[in-house]
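Apart from one protein chain that is not included, each protein chain of the complex appears where it belongs.
Take a look at chain A:
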Amino acid sequence: MKLLTLNFLTCAIKTCKTSPSSFPLHPQDSELEIVEADINVLFLRNMLPRLMWNELRLIVNELGLPSLPETAPDASSLLETKLQVPEGDTTGLNIEKIEVPSQVAKDLHRVLLETCIREGKLVCGNCGHEYKVMEGVANFLLPGHLV
C-alpha cells in the first residue's frame, strides 16, 4: 500500500471520524518495500493541494524515513530546466532547453508513490483500534460490536 493512501484513510468507526486524532492512522511494526512507478509531474502537481502535509510528515517520521521538508513544496519546484544537445546534432551548437522532474519531484514521488507498506498495522490515534496490513492490503472490516 502506497504511503499516499494514508492521506485518504482514517478510522472506520463512525464515532472516531469526527475526532481530529483519528487522522492520520499511525503505521506500526511496518515492513516497507519500494515498488517502482513512472513519475508523472502533472499528477504530483495536482496532488499537492490535497496533501495533508503535516500529517504526512508525521507518518514519514514514524516510519523512520528521511524527513519531508517543513512545508509542502511549491508546484513550480517540481520541474527544472535542463540544457541538452539534441540527438543527432554533432555540431553541439543547437542547445535546447527541456523541462525535467526536479529532485524535489523525484523525492516526493519516491516517498508517496513508490514506498509501500507490505506488512504491519495502522493504529487509530483516537480509539486505538488496529487495522492489519497483510501483503500490502489494509483490512478495515470491524468486529460486530464496533459497527
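The definition used in the following text is that contacts are C-beta pairs under 8 Å (C-beta built on N, C-alpha and C of every residue); 3 or more make two chains touch, one makes a residue touch a chain; residues count from 1.
Assume contacts and distances are computed from a predicted model.
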item: Protein name as given in UniProt for the chain not displayed, "S-adenosyl-L-methionine-dependent methyltransferase", "Cyclin-like domain-containing protein", "Arp2/3 complex 34 kDa subunit" or "Dynactin subunit 4"; value: "S-adenosyl-L-methionine-dependent methyltransferase"
item: Hidden partner interface residues of chain A, rising order; value: 1-2, 4-5, 8-14, 17, 23, 35, 37, 40, 42-47, 50, 131, 135-142, 147
